[in-house]
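What you see is the complex with one protein chain gone and the rest in place.
Our next item is chain A:
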Amino acid sequence: MRGFLISRLAHALPAAWVILSVIFLLSRGLTNQPTEADGSLAGNLAVHVTTPTQNRLAEYALRKRRGLDLPLFYVSSRATPASGGVAWRWRWNGVHNQYHVWLCGLLRGDLGRSFRDNQPVTTLVSRALTCTLPLTIGAFITIAGAGWGLTLLLAHYRSIRPVVVTALHFLQTLPLFVVALLLLLLLANPDFLDWFPAYGLARPENSTTGLYQLLSSLYHSVLPLFSLVLVSLPSFVVQWHNALQQELKADYILTARAKGVRPSLVIRRHALRNALLPAITYLTDLLPALVAGAVVVELIFALPGMGRLIAESAAARDFPVVLSGVVLIALVRLLAQILADWLYYQADPRIKLEA
């Protein structure tokens, strides 16, 4: 097992490094313009009129402060006109380049500072995760638990199968933003059912107890959590249910039944375990989303989570934050793949763990 883990990590880490390097070079290579130049104040005929030279100087100073004036990579190329076409001239930039600075910072655990608000990226990411993780983990547990219950229910009660499966297929077709808005308009609407808050998180109040805070937080999380659950649960149940139905047709199930084992025991002890593989794939695929957040839900319910952080940073070209988000998600994805392999082995020992 240890060998398997070491070997997988040894393969995964270089892959992660290549992915991140490509993302770094692509994102910064596309543009080097500072974010202020693209900000909401652009297009204003301001009272303070600046000359183009002043603007260019300010832009250069800003780029310098952010380290964007350095060459992008160790080598750079420039096209120069030559007889019969264009000649590429290569130049060695040494270690004074953006990639080297970023990589050294990454190895030291320093993810840099946000261009937008000058906060350390680790602070921003950890703050966003404190909002995202309770929601996504809650949704993950609910999906796993409800999926298990619903799959068993469908296996036990054939009569409800057509209705439930049709409903699940219908839910599966709904995009997340539709589900979130529907929940909002149905359950947080003064014209219909005004049961839940429309947005935000519970505000910390000094005068209240911890239990009150917890209840209040749960109350505020109901709609975003259900949005995530309603979008992911149907496909999970449908896949698991289909796998279970295949298993229930197998010979060993017939043998078990012939031996007089109760149908519920046949399902739980024999068939369900063997039908676990698609469920494992589905659930481990959800793991990166735990840290990536759900940008749609976070926007609609005004939650300052990871999805919103990464989306807003990408729009504002806040490279340090975007790259840190990608680093985190890529690492969790690689770990999720390793975990999936291990869980496959646990569910079906016939599967061999190979590095």
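Assume a residue touches a chain if its C-beta (ideal position, glycine included) is under 8 Å from a C-beta of that chain, and two chains touch if they have at least 3 such contacts; residues count from 1.
We adopt the following convention: contacts and distances are computed from a predicted model.
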item: Chain excluded from display, named as in UniProt, from "Sarcosine oxidase subunit alpha", "ABC transporter substrate-binding protein", "Metalloprotease" or "Cytochrome aa3 subunit 2"; value: "ABC transporter substrate-binding protein"
item: Option touching the unshown chain, where A:D69, A:D117 or A:D348 are the choices; value: A:D117
item: Candidates A:T122, A:T142 or A:S216 - the one touching the absent chain; value: A:S216
item: Sole residue of A:L129, A:A155, A:L184 or A:V237 that reaches the chain not shown, by the stated touch rule; value: A:L184
item: Contact residue for the chain not shown (choose from A:R8, A:R308 or A:R333); value: A:R308
item: Hidden partner interface residues of chain A, rising order; value: 31, 33, 35-52, 54-59, 61-62, 65, 116-119, 127, 181, 184-185, 188-191, 194-203, 205, 207, 212, 215-216, 218-219, 299-304, 308-309, 312, 315-317
